[in-house]
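Heads up, one of the protein chains got dropped from this complex, but the rest are sitting where they should.
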Amino acid sequence: MAENTDDRLRLLIERVERLEEEKKGIQDDIKDVYGEAKAVGYDAKIMRQIVRLRKMKPDDRREMDMILDTYKAALGLD
Amino acid sequence: MAENTDDRLRLLIERVERLEEEKKGIQDDIKDVYGEAKAVGYDAKIMRQIVRLRKMKPDDRREMDMILDTYKAALGLD
Amino acid sequence: MAENTDDRLRLLIERVERLEEEKKGIQDDIKDVYGEAKAVGYDAKIMRQIVRLRKMKPDDRREMDMILDTYKAALGLD
Partner (left out) sequence: MAENTDDRLRLLIERVERLEEEKKGIQDDIKDVYGEAKAVGYDAKIMRQIVRLRKMKPDDRREMDMILDTYKAALGLD
């Protein structure tokens, strides 16, 4: 009975560990793509901004850009 | 020529996006395992500690536990 | 002797705790400023972008903006 409980916990932990492993692998793959991009001259940090912008709805993105421009003008950031 | 460059950037961005998607899926899977564990009475936060401890080399883990016990005693944490 | 060691650790820990407390207070103050800004109609998320942009050297910021515009054009983000 107690052994069953222990096994259940162990199986759950091992499932988490396998998934964490897979996640680690994908994170490495993402890093590799950015590394490849850098190698041909792209800026990884700005690519990340593009990824973030593409996640937004076009209307939201345009509104954000407009407000950002207004704030930049207000602060004298050209 | 410029079009080729644009395509190259687009392809790199799309590869990142697909990988981010996969990563998101795995993160959801991990959350599901913890949710399942909670549903049968386990404490997810403490399970995360176990996952962290199992990543350590046994000797390092034992040394850390010993030092932790010493510090707890020094601070009167029983 | 051992007591002196214990005291030393305790004093170090207590200094960390006081500093963490102060840090928490400042984080709350920052949240309050953003809350105040929201209350008069500003967008806190975009304000945070402004804070980040102002930390950059003007030349670096302009270069980043130029590259960002190029990438946006390449991806058809208007």
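As written, the chains take the letters A, B and C, and residue 1 is the first residue of each chain.
Just so we're on the same page, contacts are C-beta pairs under 8 Å (C-beta built on N, C-alpha and C of every residue); 3 or more make two chains touch, one makes a residue touch a chain.
Small disclaimer: the values here were computed from a predicted structure and weren't measured.
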- prompt: Since one chain has been left out of the picture, which residues of chain A touch it in the full complex?
  reply: 5-6, 9-10, 13, 71, 74-75
Message: Please output the residues of chain C touching the missing chain, sorted low to high.
response: 8-9, 12-13, 15-17, 19-20, 22-23, 26-27, 29-30, 33-34, 36-37, 40, 42, 47, 50-51, 54
- request: Can you list, in ascending order, the chain B residues touching the missing chain?
  value: 43, 46-47, 49-50, 53-54, 61-62, 64, 67-68, 71-72, 75, 77-78
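Here, only the chains that are shown with their structure count from here on.
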- request: Starting from the mean Cα coordinates of chain A and chain B, work out the distance between those two points in Å.
  value: 14
- prompt: In angstrom, rounded to a whole number, how far apart do the mean CA points of chain A and chain C lie?
  reply: 19
Message: Multi-chain contacts only, two chains or more: what residues does chain A have there?
response: 47, 50, 54
